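Have a look at this one.
Just one protein chain is left out here, and the rest sit where they should.
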Amino acid sequence: MIGTVVYEILQFAGILAFAISGALVGVRRRLDLLGVIVVGTFTGVGGGVIRDLVLGVHPPVSFVYWPNLAVAVGGSLAVFFMHPGITRIRYFEVVFDAFGLGLFSANGAAVAFASGESPLTAILVGTITAIGGGVIRDVLVNTVPGVLTRELYAVSALTGAGLSVLLMACGGHVILGSLVGGAVAIALRLVSVSRGWHLPKPRIAREEEHRD
Amino acid sequence: MIGTVVYEILQFAGILAFAISGALVGVRRRLDLLGVIVVGTFTGVGGGVIRDLVLGVHPPVSFVYWPNLAVAVGGSLAVFFMHPGITRIRYFEVVFDAFGLGLFSANGAAVAFASGESPLTAILVGTITAIGGGVIRDVLVNTVPGVLTRELYAVSALTGAGLSVLLMACGGHVILGSLVGGAVAIALRLVSVSRGWHLPKPRIAREEEHRD
Partner (left out) sequence: MIGTVVYEILQFAGILAFAISGALVGVRRRLDLLGVIVVGTFTGVGGGVIRDLVLGVHPPVSFVYWPNLAVAVGGSLAVFFMHPGITRIRYFEVVFDAFGLGLFSANGAAVAFASGESPLTAILVGTITAIGGGVIRDVLVNTVPGVLTRELYAVSALTGAGLSVLLMACGGHVILGSLVGGAVAIALRLVSVSRGWHLPKPRIAREEEHRD
């Protein structure tokens, strides 16, 4: 069935995008080959593992289904060896991270909704799937996760997950939800980066700012 | 039934206290509106999600029951917008964190014990529920979790959880355990902060101290 094939491709695309973003961070941190593979793989499959733990899928799919791992390891290897040709590292990190974020948010929400969870639960599961991989990557390399600091990061994931569930609640197919929700989330995230869109920051009395 | 209402209120109070402590940390780190909401919400509901994963509740309650999220997001928003009026930030962080710690330790243990777990398991579940939110908050903003460094932090959680289970094992109601255990844990933690109580530190031969 073509639906299943498209669905698989979207899953792999999300894993690949996050694995590449993780491996790029690993390369920038000068990890060795294995370190790059570990951070890339954890980033690629980490969100899905969190999703499965939340939904009670034991063992998580990526512990059972080898193609997920193969895609994540393959993406990490590709980054490691092709790296010297990639010059604008930070830019690529952001783009691949955005693709992973968008694909996982819409897809995770669609999967949860299709398996009978309520819209609220489905949206939250999609969001946690999308930001989980990035949080694992950033915590591993010891930086504050992008979800706390980057432009409209969590908003993009919520939007993708919400749109995906909305389309399915209106009778749309899981593929439609994944594709449209994912595309909007990716677009929203990339536009917010290129425009430097930020939400307001807290006002802090001047004397406090340097207390910490 | 009045018991259920009191129980709900204690749950919400714990979520609110931790969410506020997380949002205060987010404000101090100058995160934007969403970053503050994300760190506040993760801190508020994080301990309970860990508890549910440990006990095998799928999906965790906070993924299903929207009032939990509403309380966490509401507390984070309140901190963000009311913040300029709060001058002694670190002090508030400690107080709200102590309330979250005490309420969750006693409540988490009481819930686990009431659902048939052994006293040991119930105490451990309560303790992990109480310290889980704080660990998530501190790891997200990239500092060493307070449970490793703060005055009697883990001791307060263990005491609250243990007292709660003890009262219930003696026939007390789950509300009694939650209230008394929680109050003692909060008091112990706050007194230990104000008195600067610390457990002994390891003696280290002088030549080693600066080796790292």
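So that you can tell them apart, the chains are marked A and B in the order they are listed, and the count of residues begins at 1 in each.
In this text, a residue touches a chain if its C-beta (ideal position, glycine included) is under 8 Å from a C-beta of that chain, and two chains touch if they have at least 3 such contacts.
Please read these numbers as outputs of a predicted model, since none were measured by experiment.
When the whole complex is considered, the residue among B:6, B:64 or B:139 that touches the unshown chain is B:139. Even with one chain removed from view, chain B keeps its contact list with that chain: residues 53-56, 117-118, 120-121, 124-125, 135, 139, 142-145, 147-149, 152-155, 198-205, 208, 211-212. Although one chain is not drawn, its touching partners on chain A can still be listed: residues 26-39, 49, 53, 56, 58-60, 63-64, 66, 69, 80, 83-84, 87, 89-90, 139-142.
The rule is short, and it goes like this: only the chains that are shown with their structure count from here on.
Annotation: 28 Å between the Cα-based centres of chain A and chain B.
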